[in-house]
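This report concerns only the one structure given below.
Note that one protein chain is taken out, while the other chains of the complex remain in position.
Moving on, here comes chain A:
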Amino acid sequence: MAVSDPTPDFLKIKNAFRHFATPEGGSVRALDGINLNVASNEFITLLGPSGCGKTTLLNIIAGFERLDSGSILLGGSSLLELPAHQRPVNTVFQSYALFPHLNIGDNVGYGLDVAGVAKKERNRRVSESLEMVGLSGVEKRRPSQLSGGQQQRVALARAIINRPKMLLLDEPLSALDRNLRSKMQIELKNLQSELGICFLFVTHDQEEALTMSDRIVVLNGGKIEQRGTPDEIYHRPASRFVTEFIGESNIFSGRVLESTPEFSRIDLGGAEVICNNPTLSAGEQVSLLIRPEHFHLKAADEPSSSRGLNAVLEQSVFIGRDHQLHCRMGNGQEVSALIRSSFKALQAGQPLTLEYDPAAWHVIPERERVNEVI
């Protein structure tokens, strides 16, 4: 299939609102003013906890649910007026939704059969599609005779056979075991580049999102918390919610003591940290974040530096290549660090200095916490 030049604003979602009535008589905002543009060749992931609105948005694009207000354009024309069966998008469902009464060939060929494609062309495209997902020669089998991973591939082959302009994937890997899941993540990414179409992937698994996506949109309570590349989302989370949702991190509240163009000094209440974040003003309240893997252990004989947190080791957990250290600082706050395992055993109760690079800190001004909905 030919890969055409990408269009930057291929999918345009503008002011999308949708609320649901709860059985108790209340109302839940599933989409609360979503604005999003997606390029025609982008692997974009909607990431968020359950109930954040990600599946609702996917269902609305697929045509299974309506929008209260707002607009969705695909390739310049409105999608909302079209019934689901006329939309140029296809979906890979969470539980695959393969037709149990049809064999694999007829499942994959379903989209062509209902479109009335000639038998010869249809059979050719069915085997082509199955080949693309690495599952040739199973046309005569029944869905129940295949493993979960194979069913997943059939669902993919079935969804791409109509050559959609956009593929919607609703947590398609959640039922697979860990090894198969990582393998499928890479295959999905490859398939997307091969097809050159937009994949809109919905998941609550941050690791999955970080692995595959060109861009991640973090949703919470029907609102977009942050959009950006996996790198941006991980290293420069825009809000405390994103920080807590993506990866493990140490989050502190602090007050800015001094801020110069080069560095800032922040008081954590009994401890002080130096970080490279020059846009702060003295006296300001901030949230500080540092990932556990950004700490280093300082050897006892090295001279102490100001760029370290003093803490007492409470527990050390061996997790393979690394040790996870649970420590407590002098002011009672907990801090966790991920340290490369070594032969030197660490003892609980041992005082440690957790060294950091001032650039590793990420500072979020407290005023942005207003957005938080928890």
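What to note about this one:
Here, a contact is a pair of C-beta atoms (placed from the backbone, for glycine too) under 8 Å apart; a residue touches a chain by one contact, two chains touch by 3 or more; residues count from 1.
One rule holds for everything that comes next: contacts and distances are computed from a predicted model.
Candidate names were "C-type cytochrome", "TonB-dependent receptor", "Spermidine/putrescine transport system permease protein" or "Tripartite tricarboxylate transporter TctB family protein", and the UniProt protein name of the unshown chain is "Spermidine/putrescine transport system permease protein". Checked against the full complex, the candidates A:Ser129, A:Asn162 or A:Ser316 give a single residue touching the omitted chain, namely A:Asn162. Shown as candidates are A:Ile34, A:Leu47 or A:Ala62; the residue that touches the absent chain is A:Ala62. Of the options A:Ser40, A:Thr91, A:Ser316 or A:Ser336, the residue whose C-beta touches the omitted chain is A:Thr91. With the whole complex as reference, residues 62-64, 83-86, 89-91, 93, 95, 97-102, 110-111, 113-115, 158-159, 162 of chain A touch the missing chain.
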